[in-house]
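Please find one structure pasted underneath; my questions will follow.
With one protein chain withheld, the remaining protein chains of the complex are depicted in position.
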């Protein structure tokens, strides 16, 4: 598979909506451990709106579609998740204006642009215990696949899911340095970051949808995909 | 002893101050059971002031002295106790203007006038579970002694203490109908009224001071005089 | 005890000192009688309006002293009527040739203290009238209290009488206004938690985590019944119905509505209740002319609220709208 079609991306977004809505309460619980318990609601509010408005979304090309999704997020999602996810979709949209399909290197650039946008927006660095700690290794994994000339989306997805899953456990004992969880100081240590768990769960569900066999390693991801 | 001298009354007041100050916390505790827990403080505030101002109080006659005491109470005692005790002293003062001694019938009238004043002030009746339920039997006891032509103050005191002591137990299970304790409704049942306990304790201490032997029957009075 | 206090015995004089410190141009504080009066003093051409009661209900009563409101007020210990002398001195400090209206909330201790103080003052030739406020509909024809309690409706009596006095009306007229307000105002409250008087250090009543006391008094007195907490709309409905049916209020009535916090309930929750009461009042055909959402008569840090409705006529409407000044500053 040399190209990733718009249809594949549309399916990925619909799968994501299912992941997020299924885990609305669980993601709230995770955010409640060290944050303010609204992450699941916030994200679900956004993806519920995406689902409801799905048929009316402009799907003339990937960029137009992602821009509209970014706008729905901006309209409906409060807290930090609104600007973060909204910015991510917006940056990916800007690289895909007019496109009906993307290559793996182009997808890699979309993730890279989203990361840059999120970093510019919220100032978080690697190790601050935010969803960037999942997105950065995902981006590196994609880059490796591109360098190796690997064009199999399934294989790339599997490695990305692996990387995100690992990030859950690797950051578990860190103290959050950004966002609401940072405001409880030391109390955020020993709790998984809900944003990282969400990214890892979404990727695991993408794998499943693509028929890629894989068993989650972090208990939270296992629970969220069960 | 045909007459009760001003000196005897002065001593009775000083004894009362000791009774009240010694029981400041205990009377608060009793008021706390169904009232607002301020009775001991309120009364002690008044008698502390009486004690402090004692030397300067006009003692040219019983009436002048009691009037001044009534004024000290009015100045210092809040809640219901201020008007009640202030009125009692004031009414007794009005019957003793210019007098240096009183007879037992005159003392009986002083108590009667105080009762009338308190009833007019607060509208309480017998059985409303207020200190009137101690004062009314005391007044009747005094009347009996007068009718019998009995002039022994000690014997009268003993019977009055007996009557007040009995009132504690006889009213214990009533629901208060006046004052703050009435505002907790049924909750005031099964708690002794602190005003009645105070009157009974004061009389028991007067007995002791007069060398009249007697053992209190109500446990609260026993505790307060121990 | 989760409170900002030093010596609990000094709680009342200390907070009154704070009020005085914060309002040096408006108020005078006489610690001896726990009395606060207008800096400008009484005016012999205007009726004075005074009040005083136990502490713990702030901004009632000493924070309601100021032009267009009370001329002076005194406070007793928390939930205890002021000593007779404090009442007497307050009457004296506010005495005016035009006379003084003494507004008393209907509680045993308050009535007795003010009765005595008024007798003393009248004996000295001070011209006054006493008026008893009793707007609480919670406990009807009670056999165990002195009658209906005076609660948040007190604010409207103060405001209207203060404005009438300021406008130069005579003592009989100001008294008549108190009577009109009291006859047309009704209140009922609900408590979700008890409060803790500083000197006591423990709650004045026990209440389950899922319970509320419907019809509670502002000293924690029991009301109509204890029951499971329901939702805000159901609670607002119960308070509204109890108040509305009491006089009763009728379609077409012009009204002022107050949702009063008891001390520990945040303003947002009061607005949730207000939204419902407003709705109910409109559906009932009342014309809402003014509204008051906030704290007017509290019970220390008790979580809870009360709903008050006042029926207005042109006169009361004008009196409510008249300017006034008090210790509370918003900006």
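All chains are identified by letter, namely A, B and C, in their written order; residue positions are counted from 1 within each chain.
What we mean here is this: contacts are C-beta pairs under 8 Å (C-beta built on N, C-alpha and C of every residue); 3 or more make two chains touch, one makes a residue touch a chain.
Just so it is clear, the structure is predicted and the values come from calculations on it, not from any experiment.
Hidden chain, full complex: it touches shown chains A, C. Of the options C:216, C:300 or C:316, the residue whose C-beta touches the omitted chain is C:300.
Shown as candidates are A:178, A:209 or A:223; the residue that touches the absent chain is A:178. Where chain A meets the omitted chain, the residues involved are 32, 36-38, 41-42, 71, 74-80, 82-84, 86-87, 121-123, 175-180, 182-185, 187. The chain not shown here touches chain C at positions 1-6, 11, 14-19, 21-22, 55-56, 58-59, 63, 68-69, 155, 159, 192-193, 209, 229, 231-233, 235-236, 263-275, 278-279, 291-295, 298, 300-301, 303, 305, 320, 324, 326, 328-331.
Assume only the chains that are shown with their structure count from here on.
If each chain is drawn as a node and touching chains are joined, the picture fits none of the line, ring, star or complete shapes.
Taking each chain's centre as the mean of its C-alpha atoms, the one that lies farthest from the centre of chain B is A. With centres taken as mean Cα positions, chain C sits 34 Å from chain B.
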